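Yeah, one chain of the complex is gone here, protein chain that is, but the others are all in their spots.
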Amino acid sequence: MIQCNELAYADLSFRCTEGVYRKLPMINVGVLGATGAVGQRFVQLLAEHPWFQLTALTASDRSAGKRYGEVVNWRLDVPFPENVADIRVRSTDTKSLKDVDLVFSALPAEVAGDMESECARAGLAVCSNASSHRMDPLVPLVIPEVNPDHLGLIDAQRDAGSDGFIVTNPNCSTIVMCLSLAPIQKFAFSDLRVATMQAISGAGFQGVPAMGIYDNVIPYIGSEEEKMETESLKILGTLDGGNVRSAPFSVSASCHRVAVMDGHTMAIWVDIVEPLARIKKAFQTYKPPIKDLPTQPPKSVQYLEDPDRPQPRLDRNRGNGMTVSVGRLREGVRYIAMGHNTIRGAAGASVLNAELIHTRKYL
Amino acid sequence: MIQCNELAYADLSFRCTEGVYRKLPMINVGVLGATGAVGQRFVQLLAEHPWFQLTALTASDRSAGKRYGEVVNWRLDVPFPENVADIRVRSTDTKSLKDVDLVFSALPAEVAGDMESECARAGLAVCSNASSHRMDPLVPLVIPEVNPDHLGLIDAQRDAGSDGFIVTNPNCSTIVMCLSLAPIQKFAFSDLRVATMQAISGAGFQGVPAMGIYDNVIPYIGSEEEKMETESLKILGTLDGGNVRSAPFSVSASCHRVAVMDGHTMAIWVDIVEPLARIKKAFQTYKPPIKDLPTQPPKSVQYLEDPDRPQPRLDRNRGNGMTVSVGRLREGVRYIAMGHNTIRGAAGASVLNAELIHTRKYL
Amino acid sequence: MIQCNELAYADLSFRCTEGVYRKLPMINVGVLGATGAVGQRFVQLLAEHPWFQLTALTASDRSAGKRYGEVVNWRLDVPFPENVADIRVRSTDTKSLKDVDLVFSALPAEVAGDMESECARAGLAVCSNASSHRMDPLVPLVIPEVNPDHLGLIDAQRDAGSDGFIVTNPNCSTIVMCLSLAPIQKFAFSDLRVATMQAISGAGFQGVPAMGIYDNVIPYIGSEEEKMETESLKILGTLDGGNVRSAPFSVSASCHRVAVMDGHTMAIWVDIVEPLARIKKAFQTYKPPIKDLPTQPPKSVQYLEDPDRPQPRLDRNRGNGMTVSVGRLREGVRYIAMGHNTIRGAAGASVLNAELIHTRKYL
Partner (left out) sequence: MIQCNELAYADLSFRCTEGVYRKLPMINVGVLGATGAVGQRFVQLLAEHPWFQLTALTASDRSAGKRYGEVVNWRLDVPFPENVADIRVRSTDTKSLKDVDLVFSALPAEVAGDMESECARAGLAVCSNASSHRMDPLVPLVIPEVNPDHLGLIDAQRDAGSDGFIVTNPNCSTIVMCLSLAPIQKFAFSDLRVATMQAISGAGFQGVPAMGIYDNVIPYIGSEEEKMETESLKILGTLDGGNVRSAPFSVSASCHRVAVMDGHTMAIWVDIVEPLARIKKAFQTYKPPIKDLPTQPPKSVQYLEDPDRPQPRLDRNRGNGMTVSVGRLREGVRYIAMGHNTIRGAAGASVLNAELIHTRKYL
């Protein structure tokens, strides 16, 4: 066991549980689509990972063979991890991945589906942030703190003849919402409404023109409402004999882009009939069913008492970007949830899935 | 009748119905609190008004006696109307208002209540944007397109012994929401939820520090949710023998500040059980029960078909800032409404109230 | 003569001199590239123009034949001028322009050069905002208030065998800088340094990703420094027997993009050896050598006394976007200049050139 709190004065780009994590055998891993916005977050989170050795970075054929430090246009506001600069970029195909056991997929949706299936057939474990396979009945859609047991679907994939397997994490907004629901799912509700205020980084570096969002709100994000409305029912559903039974409530989402760099904020209404004090206590005392994973934050859900919190600029980096902050619980029942969309809602979510998979001996 | 569409090539700061308006006798008016953010909007809208002669501009005693052009720190992005520069600023007391018949109140809430009552006792008509008297049972809370008949309460004020009277307009968010409800109020609903994304100008020039809202969302605006939840029921209520009976539904609001200069955007859910096509048609064919007022826009509510509209930057100036734009009607029933918070939601609302009062011979 | 100050209560999108302008015969005009960001500004400025009848709007072949209102994705914050909605878009070729006498070019630089030359050969007058022909020795590079006599080069073009002709306006930053220099050019200087803070609209709607400029400064704009350093010497140069002799000073520019929607701000140093009071008086009393053009603002250069002005948000709309504001004159000699980059610095500049050409009987 390594005591993280002994590690003072270290670099901004490192990630930490501020706690302890287990020692496990090192695994060689790759990142598919390593030069894009989500790909860069994967590289940031994996550059110093205690269990995963960053071995393969793939990109378009045009970049193959060149040094990662040469082809990446680093756009994160944390410094570039120099220890990966000399890794040679590879083409995005299974031949390039013979020396790794697990790949993280930051591929765009239009190519992710086929490539990920091919990787699984080639015997690789795939942790994907892409939407292609999320609603596939045999593919687990997992948030480790919420539905770790859904990893059971891996067996179903193997039974269906695959050597490897695919595990997906949900859409960024869905993750923040579902994590905020984890502590209170025990109180029955049938009807959920959510209005999101989403960050521009969710659309990728070129996704939102400045003239589109500056001094503006865009009340539309393609397919986002559908993802929140369907993915959440699978995640909060019940694994039952190789099938996931959807959670028994309905979600109605209204999704909006606002001028924030990172951090999705959302107003949520759930028709829970419980005293507010009990609901608040559920948020405050929530313990997730996992522990000692390196990327797991000290608190997966943190309730903030100040009346004007959570706020993306001030709270998105809690737990190194892995904590979902909750606040403003009011009659209705209404509350606010907020989380970092490219860490908790994308790359960090996949890495945490991979850590869970590793501890459960699927690798 | 003046044909406004003959008037080409005029200045940005002028306001227009793009239609026709009646000729009525000119009335001398004043603005209480003329140097603040809302006060400046009043001055902009009244500088060339065809019915109202800007006669008195009041401010703190410190500014009294000086030229308006000298004491105002003009912060609007429309040019300063030079024709008011030489008006001498007066103290904010009834002695300063002997030569006017109507005053617009842009006073802060903490002083508005008493001063407005004093003006009414002194025989003045008061059109107030302040919150102090909005929920007073004898004071009409009016949006001309929504509940013009509530002006009937003026008689109740006079019966109670006042020479003058007070008429108020609602809070900025409430106006946008209620105008969007006007076309569909005929479809019964019992339950409304609204999540707002409000502009920084709503808090006044000094109200929001840049470090507070830049790259951020603040999920809290003091008293805003309460105002939306109570004022809307009065406005959409029924005047019945000198009393307003509250509208028979409940409102649950979640209010948020975003990095937008002007224009409040909101996601609204109402439990209307009608085909979407009928609801959309109601938006598209809506005709308000007033006409030919100078500040009235060609369309008080405009339905936009594009999937990503309305947007504050692109749509807030429709109808010279007096149109509420609506869009994205979806099952749920969900839709988006957006309006200019300091024109439609504040100064323009008061001016339109005054125009309605003038045509109804209350002056 | 029409008195503009009689025209009250008109629409935001109209443009006005707040003064008087001449009556001249109406000319049919076209806009090349009418759907882009600058093209939209042309349409806005020409929709109600008293001398120019908007007749032809061209775009890509894909849009040809469709209604302008249908193909344009209107992105300006002034309302769409409905009177042009039904104009049928044409292909961008000279056959489409048989019924017009003058075209405004909002084409991108890579196609502007050839198409504009072809139009001139076909007998059209071309007022271009593109950079292609700006430094061509036979093509006037004109700011009407600064070097109207450079239109004399039109004769040189005609002598060279062309039926029509091309007149260009400078780059947006160059226009703002040169207009600010017009009042003080009479004080000799040899050395000018300028640091710009330029708006995102200068790069077109898709030009700047939000993640690039939000919470950021980009200290580089491709070719911008070169344009400021060469174009300014031609504009402020002397027409001498069919040639322009460059102005006798050097310019050293440093160009930066900042998070502003419209309005280029710049800090300028010139080595003028005069008392500040004389320089200030030159700014304050400056009278340009043109008058009574519809798009000409009341003041082409306006000196602002407040220590923190000009500011783009508050001052860019002065003179309907055609005034360059100047302030903070200090020893050094240093001062600040600011102007609206897509009106004064682009579409409005071309329209003003066309008005000057019309009064000088070149059409």
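In this document, chain identifiers A, B and C correspond to the written order of the chains, with residue numbering beginning at 1 in each.
We adopt the following convention: contacts are C-beta pairs under 8 Å (C-beta built on N, C-alpha and C of every residue); 3 or more make two chains touch, one makes a residue touch a chain.
A quick note: this is a predicted structure, and the numbers were derived from the prediction, not measured.
Engineer: Touch partners of the unshown chain, restricted to the chains that are shown, please.
Structural biologist: A, B, C
Engineer: Among B:26, B:188 or B:210, single out the residue that touches the unshown chain.
Structural biologist: Checking the options B:26, B:188 or B:210, the one contacting the hidden chain is B:210.
Engineer: Which candidate, C:91, C:131, C:185 or C:216, sits in contact with the chain we can't see?
Structural biologist: Of these options, the touching residue for the absent chain is C:216.
Engineer: Decide which residue listed in C:87, C:267, C:290 or C:363 touches the omitted chain of the complex.
Structural biologist: Touching the chain that is not displayed is residue C:267.
Engineer: Touch as defined at the start, partner being the missing chain; which of A:90, A:134, A:193 or A:318 qualifies?
Structural biologist: A:318
Engineer: Since one chain has been left out of the picture, which residues of subunit B touch it in the full complex?
Structural biologist: Interface residues of subunit B facing the absent chain: 37, 75, 200-201, 205-215, 259, 261.
Engineer: For subunit C, enumerate the residues touching the unshown chain of the complex.
Structural biologist: 193, 195, 197, 214-220, 252, 254, 256, 258-261, 263, 265, 267, 269, 307-314, 327-328, 332, 334, 336, 338
Engineer: Pick out the residues on subunit A that sit against the missing chain.
Structural biologist: 4, 7-12, 14-18, 48, 50, 74-79, 214-215, 294, 313-314, 316-318, 320
Heads up, the rule we're going with is that only the chains that are shown with their structure count from here on.
Engineer: Rotation angle for the CA superposition of subunit A on subunit B, to the nearest 5°?
Structural biologist: It is a rotation of 180 degrees, to the nearest 5.
Engineer: In terms of Cα-based centroids, which chain occupies the most central position?
Structural biologist: B
Engineer: Please report how many Å separate the Cα centroid of subunit B from that of subunit C, as a whole number.
Structural biologist: 37
Engineer: Distance-wise, how many Å sit between the C-alpha centres of subunit A and subunit B, to the nearest whole number?
Structural biologist: Going by mean C-alpha positions, subunit A sits 44 Å from subunit B.
Engineer: Can you list the subunit C residues in contact with two or more other chains?
Structural biologist: Counting only residues that touch two or more other chains, subunit C contributes 75, 214-215.
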